[in-house]
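One chain of protein is taken out of this complex; the other chains stay put.
Order of writing sets the labels: A and B. Residues in every chain begin at 1.
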C-alpha cells in the first residue's frame, strides 16, 4: 500500500471548478468532482456501478449527477436516487464512494480515507494566501514520477544552485546555513544565505536600491505531501517581517504510483497592483518547474525503473536530512495505517509560516 | 481462454479485399487474407514458420502466397510448396494454419477453431442484405475494448436516450416496452415505443407527412458476437411489413482481449436511388458509433482496468436482461469448448428478422 489514505489532498483549485464536472485520479482512484446547483463541491467515485461509465462525463441535476450511459443519478452521499427505466426501481448495490470535500485556501481538499476521520482541522494551514496583503496566483503541473521524488526535490533546495541558474548562483551551495526540525507530521527545512548579493528575482520585487541582503528559503512539509515555502529577503541583519516575501505552496497529490498532480501557488507582499510583476514571477517559477524540475524528476524516475528508493542504496549528503526524515515518517504512517494502528490525533495543523533564525 | 474458437467471425468486407493481401488479427492470431488469382479468398496464419516474417507483406502467385523475407511459398492448405534456395528442398515443418473462409452476405467469414466443424450453415443469416429491395452500405470501426462490452451496449438500447440524442429522445426510456427471448445460441431483445412522435431519422426516409407512429428496435444476437438490428416504424397500429425499415448488422470480431473489429452495415427499404439519403443515414450512424458509442465503451474498458466484469459486481437494471443472458450463454460455450465438451449441433441459423409484438 504505497499511499496514505487518511489525509487531505488537493484535488483542484476552487476557481477552476465550474459547471462542468471534472475527473481526477487520486491515489489510483478515479474521482468525479462537480458543483451542485447551489455551488457546493461534491466528490464521488467516478465509476458508475451499473456498466462502469464515468459519472464525470454526465450532467448535474440539483445536487445529483447523472450517468451519461444509461441515466442513473447519484446524490452527494454516492447513493443512486433515480433510475429512468421501467418502473424506476433503484437496484440494490447502486452506490459509489463519496469523498469528504472542503474548500479552503483557494483549494478543493478531499479525503480518500475513512470519512469518519476527515477532520477539516487537519488541513495544513495555508492561510497566508487568505491575507489581504498577499496577492497570489495558481497553476498546475502533471509530473511523471512518484510524489516522494518531488518531496525529495523540495526538501533539499540546495539543488537550486545547479538546476535553477535564474533562482540561485552556484556559489550559494557552499555558503548556505541549514537546519532541520520535526514536529508531529511536519518537517521544517530551514536554509539561510546571509549577506549575499540580492538575486535577480528579488531585485524585481524590492523597491530599494539593489545591494546585499539576508535571504531565506524555509520549507515546511506536512505529511504526506503538502509544502509551504517561505522565500524572502531582508537588509543584512534585518527583520524577516519587513522584507519582500514570495511564499509558495507546493501541493502534491499522488495520481498513481508513478505520476503526481502538482498544484502550486505563489504570492507576494509587494506591489499588489502590478500585474506585469505578477506575471513575471509566476512565469519564472513556472518555467523552472516545467523545464528544469519536472524533466529532472521524470528522468530520475526513469533511471529508477520501478526499483524501490532505499533498495538503490542512495548516497546521503548533508542536505538530505529533511527529505530522509520525511521519507521515514511517511513510511511509518503508511505502515501504521495499513496495519490498522490508530493514528495519534493531531487536530492542530502547523502554523502557516514560522521564521526561525 | 477468453474466446470461442469454433465460430464464424467476419474478417473483412468482400468488396475491400482486392489484389493486395491484408493482415488482420483475430482472437489474438495474426491472419493473412488474400485472393488467389482466380478470385477465391484464402486465410492463412500470417507468421512464416522459417524466420517469422508476415506472409501478408508478400506477393500472390496463382493460389500461393510468397513470404517477403526469403521467398518460401505457401498454398491454400498452409503447406510450403516452393523453396527458391539451393536444391529447393522444402523443410519439414514448414506449415501455417489454414482457416476455412466463406464469402456470404457481403462479408468474409472465417473460422478460427477446428476446421472439421466449420459448417457454413452455422453462419448467422444476414440474407436481408442480399434482397433486391434493400440498399446497403458497409463500414468498419476499431474499438479499444473487449467485444463483450459492445455486446452489452447493443443488447441494451435504452442507452440511446442518454448517449444518442439524435436517435432517441430522453423521454423514450420510461415509455419503452421490452421483451427478451432465447433460442439456442441466439438471444432476441425486443424494444417497442408505440404511438410516439416520429424520430428525425425516420422523417428523413418516410415519404409521408410527419406525425406519430409505432417504432421498434429489435436486436438479434447470435453467439459469440454477430448482431442484427431491426429498426423500423409504422403508422400507429400498422403492419411492420409496410413501414420504412433500417436493418443494421453489427459484426464484432475480437482482435485481442482488449480490442475489437467492429464491422457494420446498414440498409434501407426506401428510396433506393437516393444516394444522398444513403450518405446521410450512413453518416449519422457512423457519427453515433465513432463519437458516442466507441468513446463510451473505451472509457468503460479503461475504468475496468483489466478487472473481470462480474468481479466488479455490476448493478442490474431491468434493461440488462438480454445482455446478461448473452454473457452467461457465451461463458458457458467458452467453458465447454475449453473443456472439450461436444457442442450441441445447431445447423439452422436464425432467420434474418423476426418481428414480434
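The rule we apply is simple: a residue touches a chain if its C-beta (ideal position, glycine included) is under 8 Å from a C-beta of that chain, and two chains touch if they have at least 3 such contacts.
These numbers were taken from a predicted model, which means no experiment stands behind them.
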For the chain that's not shown, point to the residue among A:97, A:117 or A:159 touching it.
-> A:159
Identify the residues of chain A touching the omitted chain, counting contacts across the whole complex.
-> 152, 156, 158-159, 161-163, 170, 173-174, 176, 296, 299-300, 303-304, 312-319
Residues on chain B that touch the omitted chain in the whole complex?
-> 30, 46-47, 49-54, 57, 66-72, 80, 83-89, 91-94
